[in-house]
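Of the protein chains in this complex, one is absent; all others appear in place.
We just call them A and B in the order they show up, numbering each chain from 1.
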Amino acid sequence: MRAEVSDAAHARLARVRTLVRKEWRQMIRDPASIAMGVVLPVILILLFGYGLSLDVKNVPLAVLDQDGSALARGLIGGLQLSPYFQPRPVASLRAAEALLAARRVDGILTVPQQFARRARAGGAVVQLVVSGTDANTARIIEAYVNGVVAAWAAREAPALAGPVRVQSRLWFNEANDSRYFLVPGLIVLVMTLIGAFLTAMVVAREWERGTFEALFVTPVRAAEILLGKTLPYFALGMVGLVLCVLAGRFLFHVPVRGSLAVLLLGSMLYMLVAVGIGLLISSAVKNQLVASQVTLLATFMPAFMLSGLLFDLRSMPAPIRALTYVLPARYFVALLQTTFLAGDIWSVIVPNALALLAMVAVIALVLGAITRKRLA
Amino acid sequence: MKQKLGLACTLVRPPQLLVLDEPTVGVDPLSRRELWQIVRHLVREQALTVLMSTAYLDEAERADRVVVLQGGRVLAEDAPESITRLAAGRAFALRPVAPDNARRLQARLLASDALIDAVPDAGAVRSVWRQAESALAAGAAAVTPRFEDGFMVLLRRTLAPEMHGEIVLAHPPAASSGPVIEVADLLKRFGAFTAVDRVSFRVARGEIFGLLGPNGAGKTTTFRMLCGLLTPSAGVLRIGGVDVRAAGDAARAQLGYVAQKFSLYGPLSARENLEFFASAYGLRGARRRARIDWALRQFELMQADGAAADLPGGFKQRLAMAAALLHEPRILFLDEPTSGADPLARRAFWRRIAALADQGVTVVVTTHFMQEAEYCDHIVIMDAGRVLAQGTPAEVRARAPREGERDPTMEDAFIAVVEQARAAETAVVAGAA
Partner (left out) sequence: MLAALLRIAALTRKELLAVLKDRRTRLSLLVPVLVQTLVFGYAASYDLNRVPYVLWSRGAGEAATALVARFDGTGIFRRVATVSSEPALRAAIDSRRALLALELPPDFSRRLAAGHPATVQLIADGRNSNTASTALGYAQAVIGSFNASWQAAHGQGAPPVRLSTRAWYNPNLLTRWDMIPGLIGTLTLLQTLLLTAMSVAREREQGTFDQLLVTPFRPVEIMAGKALPAMLIGLAQASGVLLVAQLWFRIPFEGSFAVLYGGIIVFVLAAVGIGLVVSALSYSMQQAMLYSFVLLMPFTLLSGLTTPIANMPRALQYFTRINPLRYAIEIAQRVYLEGAGLKLLLPDLWPLALIAAVTLSAASWLFRHRLQ
């Protein structure tokens, strides 16, 4: 009896191994898979690491000094010392506004007449005009100018500088380097691309060609088929993960403060979800073109826009916030940003990992039901 | 080749039941024979049960039992011999008297009520009659019935013969002297690979010209060069006396083309497809309307509603032909037009083609169906890019070795010609080594 059981288990294992080997060969011999699984991720890594940055530096700023006093020059000197600005003296407001309209400068700082006299008495005003065509950059510029002005005031007129002084700190990212959160975000995108997108496209193609149906008449079981399909893409996704972590650590110098084990386990969970979604979409539409578009809309775009990778989820309107709770990327972004930058903080890791685990379970159940139904 | 691999995959772990769904569609006679040898071997040696669907009746004849399905209902379930027996004493062959040919004789015979079926076969017209007396009165000689004859008898019990197939051209192509198509030393290389190797032939006005060969023989490449879809590497290629390479537009204006998959725009309706192709061919105003009406009427497409993709296969084939004839070309090219079609659809198709040829349209056709080569006036058999045999069907048939009583069929001739050529090739290679 026991021997029989172990024989059956053996046969099963052998079947899964055969399937995995077949899928793997198919995957690495298919130029489309290689392009999707290797070339696109590498492009993404380079674009994210080098191309995307929210760090404003060397802002060209027109400076109009209508006062000309030593105090005013001191304030402007503060701008010159700051790495964030490239001040450009102008002679008139008209000239400055022409520069701003032509986008040669991002803002105009005006130090008005009588500035020195008023500053000593309190109540001087420095005027900043920014271009709101890029609102986020404009706000960062405003904050930086504010910082320069406050530092100047604290130095020149400590008595008048205001009773509450602020000491601000940016935990986990003291240098305020936007790569620190863009690189973990990149991993989410790469794994979504390989897991959901590639799987959906390749399996949809198998549906189109009828090779998937041919599998169903073999004695292979539903769970085995799913396992055979999932594992190679899962492995490719892990390769993508390793690439990203290495690039993040050594090319872009993003710290990994949590443990690699958590990073790996969390990524495996997300990869399972992504591959599962890819399989679900492909078996629902069975057409490469539609599958790729649905996957793009349902996984890639949300992973970019609605995951907290770039935009803060808490500030989105309630219906959209509710929508983000069904998106796996949301949980993975939280998990990754924490593991990379903050360390093994279980109060973040556990709930997010559990959410992903629940998604794996639901997807596995649905997939199992669909596959069994087709076998019956 | 693909079919063989597919079969091998299924058989790695020997099953008890093998289900084959039209395994020989688009497969040439040589590969078809090999596939059948494998299947027969398995049935004999491994006691395997094979369930196979096919529209090829010569294959059905080799089965132990057949089920004939029509319109979702079972017409018969029996041994093939019993079905063949339905035509016992009613199968006859009738030889055409020159200048008549088998095709024209067949067309005349089919117009008569006395017949159930007629197809050109080995230079004669093989026919199944309602009454043996009328056949004998017409001077036909009795022949041994085969499965296809019995099958037609069975089918005619429930189905009235379709009367379509009588295409009437509004303006038949004018008579011309000299060949309509002239090919001399045509050569096509893809890199180091020579796909078509110095092919020469001529096609006269109103002829049906067949291009035959195993898969990968170079017939599709030749065909695409004829249609102006590929530029030859070297050689002469004239359509209607015009050099295709020098004046592609002028040559193309004379030809109609029906691709293998009946290239239609799926989401568009039959009428919209016709309207598009009419405009594509530059038809305008009253002529455009007249041509579209002609196509809808002649090809019985009036009642074809909805998207072309949802039309039944027969409708699609008619629509594709209608679209290719809108601009009244002198030459019609058809690439494997009957691949996968059932026996009735094939007969209807060939009647249309014959009618077109009789009115002066030159027809060039590729096919895997050796029986259908009998409809052609001239055929060419190609393999590995070269012409192995050409001539009238009778001339080509004569190249097959005669075995016993039976007249060699076109399929026998085809296999013999290709195998001889391949053996010679191997001998040359061995000699060189």
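Just so it is clear, a residue touches a chain if its C-beta (ideal position, glycine included) is under 8 Å from a C-beta of that chain, and two chains touch if they have at least 3 such contacts.
In this text the structure is predicted, and so the values were computed from the model without any measurement.
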item: Residue among A:S82, A:T192, A:T230 or A:Q288 that touches the chain left out of view; value: A:Q288
item: Identified contact with the non-displayed chain, of A:Q114, A:Q127 or A:T211; value: A:Q127
item: Given B:S134, B:N215, B:Q260 or B:Q420, the one touching the chain that is not displayed; value: B:Q260
item: From A:A11, A:A35 or A:A95, residue that would touch the chain that is not displayed; value: A:A35
item: Hidden partner interface residues of chain B, rising order; value: 224, 227-231, 249, 252-253, 255-257, 259-261, 263-268, 272, 275-277, 279-282, 284, 307, 323
item: Contact footprint on chain A, counting only the chain that is left out; value: 32, 35-36, 39-40, 43-44, 47-48, 50-59, 75, 100-102, 106, 115, 119-140, 142-143, 145-146, 149, 152-153, 156-158, 160-174, 176-178, 180-181, 201, 205, 288-290, 292-293, 297, 301, 305-306, 308, 310-312, 314-317, 320, 323, 334, 337-338, 341-342, 345, 347-348
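Definition applied: only the chains that are shown with their structure count from here on.
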item: For chain A paired with chain B, centre-to-centre distance based on mean C-alpha positions, whole Å; value: 59
